[in-house]
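Every protein chain of the complex appears in place save one, which is left out.
We call the chains A, B and C, going by the order they appear; numbering starts again at 1 in every chain.
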Amino acid sequence: MIKEPEAPVTVITNKQGTHQRDADFPLIFERAKPGRRAAHPPVRDGADLADLLGEANLRKTVPKLPEVSELDLVRHYTQLAHRQMSIDANAYFLGSCTMKYNPKVNEEAAKLFADIHPYQDPDSVQGALELLYNLQTYLEQITGMDAITLQPAAGAHGELTGILMIRAYHNANGEGDTRTKVIVPDGAHGTNPATATMVGYKVVEVPTATSGEVDINALKDVLDESVAAIMLTNPNTLGIFETNILEISRLAHEVGAQLYYDGANTNAIVGRARPGDMGFDVVHLNLHKTFTTPHGGGGPGTGPVGVKAHLADFLPKPRIKQEVTEGGTRFDFDEDIPHSIGRMRSYYGNFGNLVRAYTYICALGREGLKDVSGMAVMNANYLRIKLKEAGYNVPFDRINMHEFVAQPPKGLKTLDIAKAMLDYGVHPMTVYFPLVVKEAMMVEPTETESLETLDAYAEVLADILKRAEHDPDFLHDAPFDTPVRRLDEVKAARQPVLRYTNP
Amino acid sequence: MIKEPEAPVTVITNKQGTHQRDADFPLIFERAKPGRRAAHPPVRDGADLADLLGEANLRKTVPKLPEVSELDLVRHYTQLAHRQMSIDANAYFLGSCTMKYNPKVNEEAAKLFADIHPYQDPDSVQGALELLYNLQTYLEQITGMDAITLQPAAGAHGELTGILMIRAYHNANGEGDTRTKVIVPDGAHGTNPATATMVGYKVVEVPTATSGEVDINALKDVLDESVAAIMLTNPNTLGIFETNILEISRLAHEVGAQLYYDGANTNAIVGRARPGDMGFDVVHLNLHKTFTTPHGGGGPGTGPVGVKAHLADFLPKPRIKQEVTEGGTRFDFDEDIPHSIGRMRSYYGNFGNLVRAYTYICALGREGLKDVSGMAVMNANYLRIKLKEAGYNVPFDRINMHEFVAQPPKGLKTLDIAKAMLDYGVHPMTVYFPLVVKEAMMVEPTETESLETLDAYAEVLADILKRAEHDPDFLHDAPFDTPVRRLDEVKAARQPVLRYTNP
Amino acid sequence: MHYLPHTPEDIAHMLKVIGVDSIEALFADMPEALHNPDINVPAGLDEVSLLHHLRELAAKNQPPSGGLLGGGTRQHFIPSVTPHLAMQSEFVTAYTPYQPEVAQGLLQATFEYQSMMTELTGLPISNASMYDGASSVAEAALLAVRQTKRKRVVVSTGVHPEAREVMATYLKPLDIAISEVSLEQLTTSIDAITSQLGDDVACVIVQNPNFLGYLETMPALADAAHNVGALFIAVVDPLSLAVLTSPAEVGADIAVGDGQVLGNPTNFGGPSFGFMTVTDALLRQLPGRIVGETTDVDGKRAFVLTLQAREQHIRRSKAKSNICSNHQLAALMATVNMAALGPQGLINLATSSVRAAHTLARKLEDAGLKVIPGTFFNEFVVQTARPATEVRRALAERNIHAGVPVPTSYGLGDAIILAATELTQDDDIADLVNALSQIEAQTEKALQKVLEVAHD
Partner (left out) sequence: MHYLPHTPEDIAHMLKVIGVDSIEALFADMPEALHNPDINVPAGLDEVSLLHHLRELAAKNQPPSGGLLGGGTRQHFIPSVTPHLAMQSEFVTAYTPYQPEVAQGLLQATFEYQSMMTELTGLPISNASMYDGASSVAEAALLAVRQTKRKRVVVSTGVHPEAREVMATYLKPLDIAISEVSLEQLTTSIDAITSQLGDDVACVIVQNPNFLGYLETMPALADAAHNVGALFIAVVDPLSLAVLTSPAEVGADIAVGDGQVLGNPTNFGGPSFGFMTVTDALLRQLPGRIVGETTDVDGKRAFVLTLQAREQHIRRSKAKSNICSNHQLAALMATVNMAALGPQGLINLATSSVRAAHTLARKLEDAGLKVIPGTFFNEFVVQTARPATEVRRALAERNIHAGVPVPTSYGLGDAIILAATELTQDDDIADLVNALSQIEAQTEKALQKVLEVAHD
């Protein structure tokens, strides 16, 4: 809200070299000057590197990294933080992303474990292993699955892990060559088909019925012994619960296909229903959604995967095991997984985030988790009604779960609405996804938003329509008050400039 | 720079109750609703308070404090932070305040000591006592004094401590009744005369000579046995070094007056010259200036006081002492100060800040401290030249120390220039102080500012004059882009509203 | 290490612009004799060595746990969200908000602080904070003297000894007399106070809960003060006000105290902050900064430092106090913390502390230790067989940090003050009871021996 310094910036940076009010914000490289330094590490004297490593192995030129004083460094990244919307400062109802409050106590917890090393003696990290073991069991309980791996680094990584296990399972049953397809709904997130491809499967899309659910007849048509897996999100990306889930599960298993649960929408059911009970064979969770590990501007996420017993032998290694001996309980890595698909990443997963998620689960407990889904679903339904009152169209207008998809009134573009929202200090919803709805506006308020914020959000959207009536152009020109205004994205793609190059 | 959310705010708060773009930013009370809660402390069951404390002692009504969810709390204070200029985000050259960079490592250091209690057994806080003892010795070295008390909570508190000691000293010499005056220059900071009054002294002001230094003849005229002390800042508030300091010291001591050093400007001489060597009998330091403890929006500061040997018996208690025994060295409190003026505050001073200042001194070391004053003085002189080039007037135009005082060109008001600066994201200098210069603009860039920032600052000031020529009104209307614009300060004072009252 | 941006080229360029040929030349105004003093401070450190040194020092401290230490500073629950928000660098690295257009963050937060303190104390006017509780008591006494033009102050010894010492230091040079009224056993006696009252008395100062932890009969004491036209100054524990009758309700004209318990770490005693709230009548006498509400040129609500005619930078030698820097950041910690806890949270903290303290006292009595009976809040006195500092040491050796020594001036013999808070767990209580019993037992034995020896 306070302007970032202009002159201190522009004088250094703008192309014309003269001061102008609306100059470019500088790159850290443009604040730099040879010989400056912020941080002062210890320096060990000793032999010349050429003697130790051989002249030939040494770099001839010093990498041109920025050189800045500590104050200039601080000003730069503090001002950049002021040029960024975030959950902590703005309503941020991104559908499918579960932008809920990230508790500060999680960060305190993570700090307690930040300095241990993946390769130290397991007996010197028993606390960390115990935490991981507990988290495995809690997530088994929450998902209703028999075994969990904490390794995957994100939801998509979890999908890859899960589909790889399904493939290994079919191979083990001698069906590796005959099962060649993975079925995904047309509303599925892009990572689902992309994952199937990475595992060498052919992707078959099934349409969405007028109910907003998977068209079950269309599904039957494509479902046969050539299908390795069906990937579903439930509630689906329209925020609608697949009421036929038990039948779908029956149909899938009848033909020997495995049912995969994309857990991105777990916030809708956490504590109240379990994918395991729905008949899913594999489940991934996005801990950065339902379990409050921060999105961090795009990551790191974490995507633990749960499986039913028949798939446990295929889990990636290592898992965490508990050994109860006379000496007491001890925790260790379990490398002994007969048909493991192998490793999905180095070490044991995004441990720092696993600590945060564990902290969250311990804080809320069983009852607290149930309240999460209850309030998340209530908030979303309330906001759906409010947006309808405000003049927006809701294509699949029924009780939704944690999110819903709306559309602007005829003639208006979702993109313009989204850009107009920025001037109100409100972050837009997810736009143009899912693809099954034209001009989709996918809204997920989450349970941590208050009634007042929901009402205010609806008022902003109502206000935008009112203003659009009186002054149609404003919609195309917005935003006006943001650090930069609408961007030339075509130019960015046509003449890619992907790094700073010294002038 | 990003707007703070408007609608989520305005709908809840603004008087008209309808959404409007430019609504008031809400108070935390206006975001509140009974029954909400951010923090969850442990609760101990047990007897009724009425039984334990007696009904009569219990409060009848619950205090009307705000009740908010943790997310609403976070949004509120994160957005407030965005409505605040700071060293970390903006050039902030407040004369006399030494707004230098506050190192982050100081904060890490302070955390290491945050949880110890002032009344625990001294043997269980030897590390803290050792740190305090070391700091006492380092500050003795830096000021050239014989003994230091770390107790005072700010500069003004240090002044009070020092003048109280001077009074006690004169009393002890049987001159308590005859020495009734304290001399301060007309350029002195307000705390100097205010302090003298608090100790029951009559304040005598001496004028500033055309040189910008104390008028030494005027000083001689008022200097006699009735004078208890002379309070000086050196360099003085014009940023000019009192070249006659040694003579002033001689004159003062000839008549038995004590010489007091206001250490607010120590950044100009730290590591290079010592008040003790200048002949001062008492010195206070503002650790939140020269020694980088954060200003914190107005405090807490810290104002250690150093004295020459003849005043050591009057220091407030306790001090920290070192005991070297066969068992090794041990640290403890020294309550045994014969004629101590008593206590200045509870416990041992602003310990958290003492840790920060100690960290800073250990980081820089003797040579580093000397570079601080060198670069601070160079920056200030460079900027003085630049502002002259930009068209500003410098009344006492000579080599200055860490700061200098300028004036706008004839006809322009300093207030208007200051307000215009805000739209550039640059914080104004100290204005209308010292009082000896009309329309004073007191500029102290400090040593942590880079050449580019100084040039940019000068460009902003030049740009403002250019624009003022073409469009004189803009100066009176600025600022335009700040969270709020010019305030009605008369209304604030005439009809004081000093707290939120439930509507 | 250092924090300088200057490259050799920068320095050369800048000296050239200035027109001098060396840094030294900039200091030509300094008499020759002053140059190059020999300052005996160690050489600078890199960041790793620096933190290594500080961690070594920190390792020589044993931070207490269980909230058993009191005496004006107590360990209380501070939610993680509080420091996260209050210590945002925009707040930490700002100066006093003299340019309101770009300081609404701190100005509004301070207005919120003032509003919260007036809610807790019931008095309508609050300043923006003072240094600490002790100096606030002294400033309150000075305020009363200014307002009443009387030059004697009556104070109960129930007021924190360090606060009384500080007040004495402040008042002495102004020839303001202080009449100390000793507690009768544990609390202030109205008769004893009344016997000291007269029309030369500016104010009566009483602390509740008092230094020993026991509750005073505030309303009666307030009446006594008002009867002679003196102001009544209540020194209070702000956290206790979540459940205790407010200073306004008991008839106080001024409420002061230390804010540490509202959300600042114990910090070895500082920084925390002092607060002062007063009746409307005393507004113009209030020391320190005050934030007020107003509007900007567009009619938008905004906040600003106001009524500055009381302050040193305007009134200089005629100011109400010399205070300039206050303890804003510590007050901000309290503001955010009170908003985080809300009234119910504060009530929980206060209630849990009281219950823990009373449980501790009962268990000590059961163990045969000498708890001095009386109505106490969350601190109370136990008499010991050995000198208090020895008992505290003996406890510390068992890694239990408790036992603020009761000054002998209270005439309670060897005695310690014990405290408890919502952080005090049942095993903290059990451990303390066991440890104290052991220590006392040993002492008894020791005494026995001495006597036996004496006998033969």
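Criterion: a residue touches a chain if its C-beta (ideal position, glycine included) is under 8 Å from a C-beta of that chain, and two chains touch if they have at least 3 such contacts.
Because the structure is a prediction, the values reported are computed rather than measured.
A.B. asks: For the full complex, which residue in A:A91, A:A147, A:L164 or A:A257 touches the chain that was left out?
C.D. replies: If we include the chain that is not displayed, A:L164 is the one touching it.
A.B. asks: Over the whole complex, note the residues of subunit B touching the chain we left out.
C.D. replies: 2, 33-36, 39-43, 68-72, 74, 78, 103-105, 107-108
A.B. asks: Which residue numbers on subunit C touch the omitted chain?
C.D. replies: Residues touching the hidden chain, for subunit C, are 47-48, 51, 77, 79-80, 84, 89, 422-423.
Here, only the chains that are shown with their structure count from here on.
A.B. asks: Just give me the whole-number Å value for how far the CA centre of subunit A lies from that of subunit C.
C.D. replies: Computed from C-alpha means, the inter-chain centre distance equals 46 Å.
A.B. asks: Could you work out how far the Cα centre of subunit B sits from that of subunit C, in whole Å?
C.D. replies: Taking the mean C-alpha position of each chain, the two centres sit 20 Å apart.
A.B. asks: Would you kindly tell me how far, in whole Å, the mean C-alpha position of subunit B lies from that of subunit A?
C.D. replies: 46
A.B. asks: Tell me, which residues of subunit C touch at least two other chains?
C.D. replies: Subunit C, residues with two or more chain partners: 1-5, 10, 47, 79, 81, 84, 89-90, 102.
A.B. asks: By the touch rule stated above, which residues of subunit B touch at least two different other chains?
C.D. replies: Only 36, 70, 74, 78, 82-90, 101, 103, 448-450, 482-483 qualify.
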